[in-house]
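The complex appears here without one of its protein chains, the remainder shown in place.
After this line comes subunit A, so read on.
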Amino acid sequence: MIDLLTFLFWNLLYFAAFVGITLAVVFPFYYAVLSSADRSGERTASGVFWNIVFWIVVALIVLIAIFPFYYAVLSSLETGTQLFIPNYLPQSLNPANYEAVLTRPSFVSSIVNSVFVATVTVVAALFLAVTASYALARVRFRGRGLLLLTILAVSMFPQIAVLSGLFELVNWLGIYNTPWALILSYTIFTLPFTVWVLTTFMRDLPVEIEEAAIVDGASPWVVISKVFLPLLWPALVTTGLLAFIGAWNEFLFALTFTITETRRTVPVAIALLSGASQQEIPWGPIMAASVIVTVPLIALVLIFQRKIVAGLTAGGVKG
């Protein structure tokens, strides 16, 4: 008992020290950002000073955000001994690593698997979610709040908590080591997420449109398919995209429910990519593979930037 108390005491102290140091380090940055926003219009000495500090903070944020990916691209284009000398600017443009990865049949098939699994998962989730979120957003019934909370709770499940039960289910259905095992198990996080976000979107649509349709004698199904669906397209694209990214990145289920190399998805393939021997990690090809699977995602995210930010915040923050 005394041991436990001293353990807890030291750890609380540890946490307190951690928070204190963090705040002390970050405080000047906060001060700079807030001060520069306050004095942005002023051409006085202090206004200029805070402006410069502000730009340094901005530069740091951008640099830290993009450097690791930049460095991965850099490394993926180097081979042999060159790879093992740290350098900050491109030294060579050798596509050998890309050739090595793309000529591995297992890696190519894992890309195909990932695209297939993520696409089917998203389509299925959206199909189930549109009608469900209409009911949750537009029809008042007892227990709606509780139901919404339950759905939210499911999306926050620790995946490991359902792993052995899902493993049994997957084996019982005879879909172990097939893409269907992944599609089924990914529903556990894509479906609650899409329902949640679409419900938020639908709640904000004006009631008048729906009422007009009902007065004209439209059935609930017609209201969904003819009135709401056209208005929902932007929301569907956003949610679909976010669910796609989630399915594309999933690791635990993909690792557990596939066994042969050609059935793996991209994250598992990259995590288990190995060289000729156990000791030797093939960093060049790993970096090339990482760049290959990341570039389409980054392109998608940058193209749909505004929509994604809107979708993320709809899923996270409720005004």
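The criterion applied here is as follows: contacts are C-beta pairs under 8 Å (C-beta built on N, C-alpha and C of every residue); 3 or more make two chains touch, one makes a residue touch a chain; residues count from 1.
The definition used in the following text is that contacts and distances are computed from a predicted model.
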item: Among "Cell division topological specificity factor", "Glutamyl-tRNA(Gln) amidotransferase subunit A", "Sugar ABC transporter permease" or "3-oxoacyl-(Acyl-carrier-protein) synthase", UniProt-listed name of the chain not shown; value: "Sugar ABC transporter permease"
item: Touching the absent chain when the full complex is considered, from A:Ala135, A:Ile175, A:Leu205 or A:Val237; value: A:Ala135
item: Hidden-chain contact residue, picked from the options A:Leu13, A:Val26 or A:Val112; value: A:Val26
item: Option from A:Ala100, A:Ile175 or A:Val301 whose C-beta touches the chain left out; value: A:Val301
item: Subunit A residues touching the omitted chain (full complex); value: 11, 15, 18-19, 22-23, 26, 29-31, 33-38, 40, 54, 57-58, 61-62, 64-66, 68-69, 71-72, 75, 83-86, 88, 128-129, 131-132, 134-136, 139-154, 156-169, 171, 184-185, 187-188, 191-192, 195, 200, 203, 214, 219-221, 224, 245, 248-249, 251-252, 255-256, 266-268, 270-271, 283, 286-287, 290, 293-294, 297-298, 300-302, 305, 308-309, 312-313, 316-319
